[in-house]
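Every protein chain of the complex appears in place save one, which is left out.
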Amino acid sequence: MALEVVKNSDEFKRFVTKAKEIKNYKEPIGFGIARVDRGQKNSEKILQATYPIINWNENFGSAAVFIASLNECGICVDFNKDEFVTDVTREFVLNTMNAFAPFLNEAVGEEHKNVQVIKHINELFATDTIGDKSYKVVFIFEDKAPKSVESVYLKLYALSTSKADLRSLNLNGAFGILENVAWSGNTPIELEWLRENEISLKLDAKYPEINSVDKFPRFLQHIIPASNTRILETSKVRMGAQLHSGTTVMPGASYINFNAGTTGPVMVEGRISSSAIVGSGSDVGGGASILGVLSGTDGNPISIGENTLLGANSVTGVPLGDGCIVDAGVTILEGTKVTISTEEFNKIKDANPNWDANDTDVFKGGVLADLNGVHFRQDSITGTIKAFRSTREVKLNEELH
Amino acid sequence: MALEVVKNSDEFKRFVTKAKEIKNYKEPIGFGIARVDRGQKNSEKILQATYPIINWNENFGSAAVFIASLNECGICVDFNKDEFVTDVTREFVLNTMNAFAPFLNEAVGEEHKNVQVIKHINELFATDTIGDKSYKVVFIFEDKAPKSVESVYLKLYALSTSKADLRSLNLNGAFGILENVAWSGNTPIELEWLRENEISLKLDAKYPEINSVDKFPRFLQHIIPASNTRILETSKVRMGAQLHSGTTVMPGASYINFNAGTTGPVMVEGRISSSAIVGSGSDVGGGASILGVLSGTDGNPISIGENTLLGANSVTGVPLGDGCIVDAGVTILEGTKVTISTEEFNKIKDANPNWDANDTDVFKGGVLADLNGVHFRQDSITGTIKAFRSTREVKLNEELH
Partner (left out) sequence: MALEVVKNSDEFKRFVTKAKEIKNYKEPIGFGIARVDRGQKNSEKILQATYPIINWNENFGSAAVFIASLNECGICVDFNKDEFVTDVTREFVLNTMNAFAPFLNEAVGEEHKNVQVIKHINELFATDTIGDKSYKVVFIFEDKAPKSVESVYLKLYALSTSKADLRSLNLNGAFGILENVAWSGNTPIELEWLRENEISLKLDAKYPEINSVDKFPRFLQHIIPASNTRILETSKVRMGAQLHSGTTVMPGASYINFNAGTTGPVMVEGRISSSAIVGSGSDVGGGASILGVLSGTDGNPISIGENTLLGANSVTGVPLGDGCIVDAGVTILEGTKVTISTEEFNKIKDANPNWDANDTDVFKGGVLADLNGVHFRQDSITGTIKAFRSTREVKLNEELH
C-alpha cells in the first residue's frame, strides 16, 4: 500500500488535517531525518546522528506527513512515548514523496527543506549509491530525559542552531547514552574496533588520524555558523554550544562546552563552562574562567550580562549583570569577601535600584550576584579585593524606575 | 607579440635596464606570483592566495621582467597605484620564459626561485594539468592600506617570513578585505556554499572536516619554520605571526596572533596578542597573557625584552625590558600601583641609568615600562605588589655609560 499522490496545496492541507486525526495524535516538539553512523564492530550501535535540517516547534505539516507515511508502512508512532525513532525505508520515502508531490519542484534553496531531504534520499535509493549509509526519522514529543542517540543529537542541534534556548532542554543522562568514540574527522570509530585492528592498521600504515576521543562531536562537525562568527579552532566549541552571530572564539585558552554560549557578539578568549551564558557585547579575556555547574558553583548556572569585561586570567564564580568589569587576574567566588566603600556602595545601588542590601563594609561575592555596573579589583597596595561602580555603561531597564 | 629570447646574462642585464625605462617605472616594495583559491559559489571571490616565494625589497630584476612581460601582453602596470594584481596568462608565462632564458637551466634548489615558479607554471600549462587552479602576479608599490586579498597575503607572508619587521606594515582594513571562510585543511570554503549544499553533503556523508572558521589561515598552512623551531599545534599561530629560529610554541594556553611574535629563541606557553613582540631568550609561561592593542592597552603595543620571564598565569599590560621577572600569577597593568623600597629603587636605577624617576614609595605600572632587570612579585603576607631588582642578568648598553 502507498499513499496516493497529493495533487495540489489545497489537497495537501486536507491531507495534513486528516493525518492529524490519528488517535492520540500529538505535535512533536522536534523532529527530523538523520543519517546515522554505526559501529564498525557492532553495527547495532549508533555512534552519531547527522541532521541536514531539524524542526523545532515548527513545520507541523511535514511532521504529519512523516507520521502518516509511517502509518501507511504499518508503523504506528506511539504518542504516549517521549520520543520515537525508526528506520527510513524505501516505502516510507515513496509515501512521503507522494504526499509532498505539490512541492517537489519548488523544494530548492531555502524552500521546503524537509522535502529536499526526502527528494535527496529518494535519489540515493534510486541510484543505489546509498551504500552502507542508513537514515532514521526521529520525533521528540516530550522534553524528558533522552532515550536514544538520535534524540540526544536532535536536542544538541536545537541548542546549537539556536532554535531552543540554552538551559531549556532536558539532557539528563545524555552522557550515558552517547558512546565514547575516537573521532577521525567527522567519522566516529569504536575504540574496541580500533583495538581489534590495531596490529594490521599500524603495520599497513593505515592507522586513522584521531582528532579526539569523546562522547560528543565538535560544533563545526554539524553546524554552519553565521557569516560574521569566527571559531579559530574547531576543538574549542563542543556540539550543543550556542554561538550568536558575531561571536569570535580565539584558539588560546578558550572553550565553550555544550549547553553554554553567547547571546550576541562576544569575544571569547576564555572558558565558558557547561550551562554558562555570556551576554551581547561582553568580552571573556584570555584565560578567563567562568565556572560551570559541573565544577565549583553548587549547581547555580552562571550568566554574564551584556557589555561586561572579564579580564585576562580572571575567575568568575558568581553571575554578573551588565557593564561589569573583573580585572585581569582577579578571582570572585561566592565566598570571596569584597570590600566596598560607602560612596561606591551608593553608586552601585543607583545602578541597581532593586538591589536589596544595606551598606556595610564587606560583602560576600554571592551577595553581589547579578548586579550591574560593578568593577572588581584587587588593591595592589593592600591586597584587598574591592568593588567599585564601573566606568562601563549600563542600560537601566526604564520600567524599573 | 612576444618578448624575444634573451641570450645570456649580459643581455639580460641590458633587458632589465631597458625594462625600467618604462614611464613612471617604480621598484615594487614586494611582489610575487600566487595561486589563488576561488569561491565555490562565487568564483569571482578570492578566498586565499598561496605564494611559493615572495620578494620583499629584493630581486628587482625579476620584477622588471614581470612588468615588461605584462607590457608585452598589453597590460600596463599603473605605478601610481599602491598595488597591482593581474592574471598569470599563458602569454605572460611565455614572455617571462623568454626573458629568463639564460637562467632556466640553473634555476633549481636555492637558485632563481622566481624563475622556478615560472618554469613550473609553464609545465602545468603545457601538460593541461592546471585544472581549475589560477595564478596571479601581484605587486605592492606603496605600503598603504591593502586593497586586495592578494596584497594582504603578500604582507602577511612578508611578516611571517621575517622579510618585513613586525609592526612595520600597513594592514589597515585587512579584516574587511578577507572573507570569513570555513577551512578544511588548506582549502577555504565559502560558508554560503556550505549552507546551499548542507543537505546533500550531510546525507551523502561528504560533509567536509572543518578545522576553523576565520578570515586568516594558520601560519603552518603557508610557512615552513626553521629546523629548530617547534609549533606543537597549528591553530596556535596565525598567519602573519613572526617566529624566530629556536622558538617553541606549546599546545596548552598559548597563542600568537598576526603581526606579533618573537625575535629569537623563546619558549611560548602563553598568549602573545596582536602587535606584541617577545625578545630572544625570554619565556612566556603557561597561561601568561601579554595584552595586545586590540584589548586593554590603549593602543600602545607591548614589547618584552630579552631574557625576561613571564611566570605561569601572569598578566603583563606594560612593556618590559631585558632580564625582568613577573612572578607566576602576578598581574601588572598600566595602573597597577607597585611598591619599591629605596634600596631596590637604587638597584633598579643602576640597571637603568637613563631612567628618569625619583625615589618614591609607589610607582604606577606604566611608569616602570621598558625598564630592565625588574622583578615583580606579590608579597604573600601583605598582598602588596612589589618590585625588586631581578636576579636575571641584564646586558647594559655600554654606550650609555
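Chains: A and B, in written order; residue numbering restarts at 1 for each.
By definition in this document, a contact is a pair of C-beta atoms (placed from the backbone, for glycine too) under 8 Å apart; a residue touches a chain by one contact, two chains touch by 3 or more.
Quick caveat, the model's predicted, so the values are computed rather than measured.
Chemist: Of the listed residues A:A253, A:I304, A:V374 or A:V394, which contacts the missing chain in the full complex?
Modeler: A:A253
Chemist: Which residue among A:V330, A:V374 or A:V394 touches the omitted chain?
Modeler: A:V330
Chemist: Just name the one of A:V315, A:I340, A:V374 or A:V394 that touches the chain not displayed here.
Modeler: Considering all chains, including the one not shown, the answer is A:V315.
Chemist: I'm checking contacts with the chain that's been left out. Which of A:E58, A:D78, A:E106 or A:E198 qualifies?
Modeler: Residue touching the absent chain, from the options given: A:E198.
Chemist: Out of B:P225, B:G264 or B:G366, point to the residue that touches the absent chain in the complete complex.
Modeler: B:P225
Chemist: Which chain A residues would touch the chain omitted from the figure, given the whole complex?
Modeler: For chain A, the residues touching the absent chain are 180, 182, 191-192, 194-196, 198-200, 202-205, 207, 209-215, 235-236, 238, 252-255, 271, 273, 287, 289, 291, 295-296, 313-315, 317, 329-331, 333, 336-339, 362, 378-379, 382-385.
Chemist: With the missing chain put back, which residues of chain B would touch it? List them for me.
Modeler: Touch with the absent chain occurs at residues 35, 50-53, 109, 113, 116-117, 120-121, 124, 129, 133, 135, 185-186, 220-221, 224-225, 227-235, 250-253, 267, 269, 283, 285-287, 311-313, 327-330, 378-384.
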